[in-house]
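Worksheet: one structure, shown below.
Only one protein chain is missing; all other protein chains are in place.
Chain naming follows the written order as A and B, and within any one chain the residues start at number 1.
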Amino acid sequence: MRATRSLEIGTGLFVILGLAALVFLTTQLPSSGLKLSLGAVPGYDVTAEFDNIGDLKVGAPVRMAGVRIGDVTGIGLDSQSFRADVHLHIYPQFSQIPQDSYASIETEGLLGGQYVGISPGGLDTYLKNGSQILQTQSAIVLENLINKFFANFSSGGSGNSGSGSGNGSNNSSSGGNGKTPNQGQNPPQEPHP
Amino acid sequence: MLQDAPSASADDADAVVEVRDAHYGIDGREIFSGLNIRVRRGLITAVMGPSGTGKTTLLRLITGQLFASSGQVLVFGRDIASLSGSEIYAARKRMGMLFQNGALLTDIDVFDNVAFPVREHTDLPESVIRKLVLTKLEAVGLRGAAGLMPAELSGGMARRVALARAIVMDPEVLLYDEPFVGLDPISLGMILRLIKHMNQALGITSIVVSHDVQELATIADQSYLLSGGTVVASGTPQELARSDSETVHQFMTGSAEGPVKFHYPAPDYAGQLLGADEG
Partner (left out) sequence: MSNGVRRGLPLEGVRKFGVTGIFLARLLLACGRALARPRLVIAQIYNAGARSLIIIMLSGLFTGMVLGLLGQDVLQRFGAETALGQMAALALLKELGPVLTALLFAGRAGTALTSEIGLMKATDQLTAMEVMAVDPMSYVAAPRFLGGLIAMPLLVAIFDVIGLLGAHLIGVGLLGVDRGTFWSQMQSAVGMRDVTEGIVKSVVFGAVASLIAVNEGYQCEPTAEGVGLATTRTVVAASVLTLLFDYVLTAVFL
């Protein structure tokens, strides 16, 4: 039979290609599939704990000032503190992030995915491999925001009179810009749907 | 070559293929209405007739691809309609058939075509197969063409390769379906000599279906002329040539006189021509 060898090689290549594609589809795509690791990526890893990570997923970006500086590489639950334990991988060129920076969970756009935003602190010591970011801000859960708004409104709104009179700096700035540095004192949250 | 050594006795039970009062029709059209043919072992039997009389259908009845609606078709002494599927296949292995256009498998080369039946039906090692195939190709004069593809062969060469393939399993019977159609005189001569050679040297019973009267007359031992669904004449070619029947005579000589008319049935000529003028 002529050209059998090249025919068999061609078929073999085709079948291998197809099987590789099948394997990719069944393992890489579904959330329940196996994940293949791509080997060691340069950079360093830090962790941060959050009360609520909202919709954050592994692979989401880490940004500072809007610039992507790393990825979320792992999400777990700390069994002592019952807070979410998030692993971040930072690219090697961003090696001078102050140790007192804080991490918050932000949303891209209105319906988009969530990412970890880092806001710089002021210390001269920097994050390195294995550091933990201590100051964190959890994800905004929309229902809680609405609840809080109504709660403030119905209690007379001492901090929210729209006339903007400077009622003093000892007003808690709730309702200002939604970004209240809140050290773990959020009211108990419902699980994000 | 005149064949008179095995005497043509009607009681000769040495009939490899026998058709007894066979009827066959398709789509309401009757092709055979009482066909009787005896093919005797070791002879070349010619089946002739005008186009469309069902000569190819006859071959299909013999190979068991079609079954007669009534009557018997006996092959190797057994009615083929009564055989099981595997028995029919077993009977076919003892036959070879040469098709009008060769019917070689177009995706494999000449060597593989001839080797095809051997590889399918036996477990012979490749070395033996190689010798067998080359021998058969040599017999038809195409051993040097073993590496060619069927598309590269001329019509005559393709038919010779098909012949080599038909004999590779040493069949007892060979069926030839219109082997002379479309061949130039040289190829025609080659095929004729090969058919004769297969019959004489290898003792293969041959059934040749054709309407090439002249060619067949040179090699046939026994001839049958079919027309209108039955045999209208049988005998040696010489007997047929001397026949009194108008049908036989017109066929054998190709004359314009005889039962088969030139004009297809049509209404009155003058009437049709003139009638068209009157809108």
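Following the convention adopted for this analysis, contacts are C-beta pairs under 8 Å (C-beta built on N, C-alpha and C of every residue); 3 or more make two chains touch, one makes a residue touch a chain.
It should be emphasised that the depicted structure is a prediction, and the values quoted were computed from it without experimental measurement.
In the full assembly, the chain not pictured is in contact with A, B, by the touch criterion defined above.
Annotation: of B:Thr53, B:Gln100 or B:Ser223, B:Gln100 touches the absent chain (contact as defined above). When the whole complex is considered, the residue among B:Arg20, B:Arg41 or B:Arg92 that touches the unshown chain is B:Arg92. Within the full complex, the residue among B:Arg78, B:His121, B:Arg193 or B:Arg242 touching the omitted chain is B:His121. One chain of the complex is left out; on subunit A, the residues touching it are 1, 4, 7-8, 10-11, 13-15, 17-19, 21-22, 24-26, 28-33, 57-61, 68, 71-72, 108-113, 115.
Residue positions on subunit B in contact with the hidden chain: 27, 63, 65, 89-90, 92-93, 95, 97, 99-101, 103-106, 116-117, 120-121, 162, 165, in rising order.
Operating definition for what follows: only the chains that are shown with their structure count from here on.
One finds 84 Å separating the Cα centroids of subunit A and subunit B.
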